[in-house]
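For this depiction, one protein chain was excluded, whereas all remaining protein chains were kept in their positions.
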Amino acid sequence: MLRDITLGQYYPGDTLIHRLDPRTKLVLTMVYIVALFTAIVYAGYALVFLFLAVSILISRIRLKSILSGLKPLIVIVLITGILNLFYTKGEHLLVHFWRISIYWEGVETAVFMALRIMLLIAGTLLLTYTTSPLQLTDGLESLLNPLKKIHVPVHELAMMMSIALRFIPTLIEETDKIMSAQRARGADFETGGLIAKAKALLPLLIPLFVSAFRRADELATAMESRCYHGGEGRTRMKQLRMARRDWAALAVGVLLLALVILFRRLGI
Amino acid sequence: MSTIIKTEKLVFTYEGAETPTLKGLDLEIEEGSFVAILGHNGSGKSTLAKHLNGILLPTSGRVLVDGMDTAQEENLLAVRHTVGMVFQNPDNQIVANVVEDDVAFGPENLGIPPAEIRRRVDDALTSVQMYEFRNHAPHLLSGGQKQRVAIAGILAMKPRCIVLDEPTAMLDPVGRGEVLDTITRLNRQEGITVILVTHHMEECIGADRLVIMSGGSILMDGSPREIFPRVEEMEAASLGVPDTTRLLYALNRQGCSLPLEAITTEECAQALMRVFGHKE
Partner (left out) sequence: MTPVLQTVRLTHRYSEGTPFERVALDSVDFSAQRGEFIAVIGHTGSGKSTFIQHLNGLLKPSSGSVLFDGKDVHSSKEFARQVRFRVGLLFQYPEYQLFEETVYRDIAFGPRNMKLKDDEVDERVREAADFVGLEESMLEKSPFDLSGGQKRRVAIAGVIAMRPEVLILDEPTAGLDPGGREELMENIIRYHDGGKRTVIYITHSMEDAARTAQRIVVFNHGHIAMDGAPKAVFRRGFELIQMGIIVPQITRVMMRLRELGLDVDDSVYTVDQAIAALRAGKGGGGHA
């Protein structure tokens, strides 16, 4: 069922991680990703892993939720792993049959690449699990604010993003419903070739689009009647304010990156 | 009592339509009253509602909100600040992912200082009895709860009048009851003017005034107690009356003399008790 999708879900909570300013979390996530791609040695990986593990522990997000978020991407992880396994040449040959040779270096790279992708996703999942979509867009809007000077419609983009996020569950539910309704009239979404399948989607897509437009129209009216008139003169209930914990967290992030770079230099 | 909304010879024709949907309405709404506007589909009741805070503008005639002409661009924000609007589909009026953030949306647009918004949001959620849900995701709430969040979103703007355009049409009976209780309380306790547009006549029982619309005009206008007893007229307008009224009416035709203005369940039972209770 479509409604089982958990990607991008927010788990409300009141932990240190939840309370961090969304900007801090966004910057930290970026620092974390940079560190992840900088770490090419064991110690570096271990450090990045430790950072994530501690963050998850503090956030009290259950490991199960992180794992279920990783599940949809398992195929990508596997393919990346396998490709690296077969195509990396090195010095220590492990297995050789037919035209395929697997080197120790290949195994190493495959494991690292798979690990890297999983850590990357787990990190971003932690961000979305602990930050409400609205905070996230607020944080982005605030971080991107300087771009307003070069006429980037930052407020509008952030508003669009948060509305899109708000309507994803609604539209997923609607998709489910229309699909069931059409299946009740004998529609078949599963069998047939690619073209048949694409054609079979029309009875789903057309009502979905019509409904999305209707919703957009009604929402626009509702927003206007709540005095929405763009970003001009708008205030926010939840002010973004950097607290001491935010600076501390950022310091930890900088330390992480510095150590990872150091390890890379030292090659340990 | 002062007038908060006034329509003067309000005519409205939809683009491309041949006949007007509203045919010269004159209506005055008193501040602090609870007015129900009842009519079947196509009677023009929703079109009228959309005029009351400037979503639609008259083709001819005027709509005055607290003396301000809604057709004047510069009045629009003040009009919408005075008259809030709750719509039929609860899903399509909730903007944010978290209940309290959604309630904050209106005051944020008005440029209210953050601490004041926080206070208003908490107050509004408390008065619709949704405070404990403030951190929930709206799509996981029931229809009645969503609609109460939408009402809170309007309340937080501190309007003097709330117009509800068929707010219960998509709700189950429980949700319908929740919404009705909420708006009745807002009117009685907080003195907010309430205009309820509906096609369920049972929902009008608690209103001070009932305006019946048909074919773009006002057919009847009075208190529910004055209007429901006019059973024949109501049925001619294919609106029907509550079953309690129909019961009393039918008994009266068989020779009883029961008060037709006994419109609530309790009043009806008491009236029946007076007649049938002494037979033993």
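Chains: A and B, in written order; residue numbering restarts at 1 for each.
Definition applied: a residue touches a chain if its C-beta (ideal position, glycine included) is under 8 Å from a C-beta of that chain, and two chains touch if they have at least 3 such contacts.
In this text the structure is predicted, and so the values were computed from the model without any measurement.
Novice: Which residues does chain A use to touch the chain missing from this display?
Specialist: Answer for chain A: residues 1, 3-4, 6, 62, 64-65, 68, 174, 177-178, 180-188, 202-203, 206-207, 210-211 touch the chain left out.
Novice: On chain B, where is the contact patch with the chain that was removed from view?
Specialist: Counting only chain B, the missing chain is touched by 40-42, 142-143, 169-170, 172-175, 177, 199, 202, 238-240, 242-244, 246-247, 250-251, 254-257, 265-266, 268-270, 272-277, 279-280.
Convention: only the chains that are shown with their structure count from here on.
Novice: Could you tell me the distance, in whole angstrom, between the mean C-alpha positions of chain A and chain B?
Specialist: 43
Novice: What part of chain B is in contact with chain A in the complex they form?
Specialist: By the definition above, chain B touches chain A via 53-55, 77, 80-81, 84-85, 87, 89, 91-98, 100-101, 104-114, 117-118, 121, 135, 137-139, 153-154, 157.
Novice: Along chain A, where are the residues that touch chain B in the complex?
Specialist: 10, 12, 132-134, 162-163, 165-166, 169-170, 173, 214-215, 218-219, 221-229, 233-239
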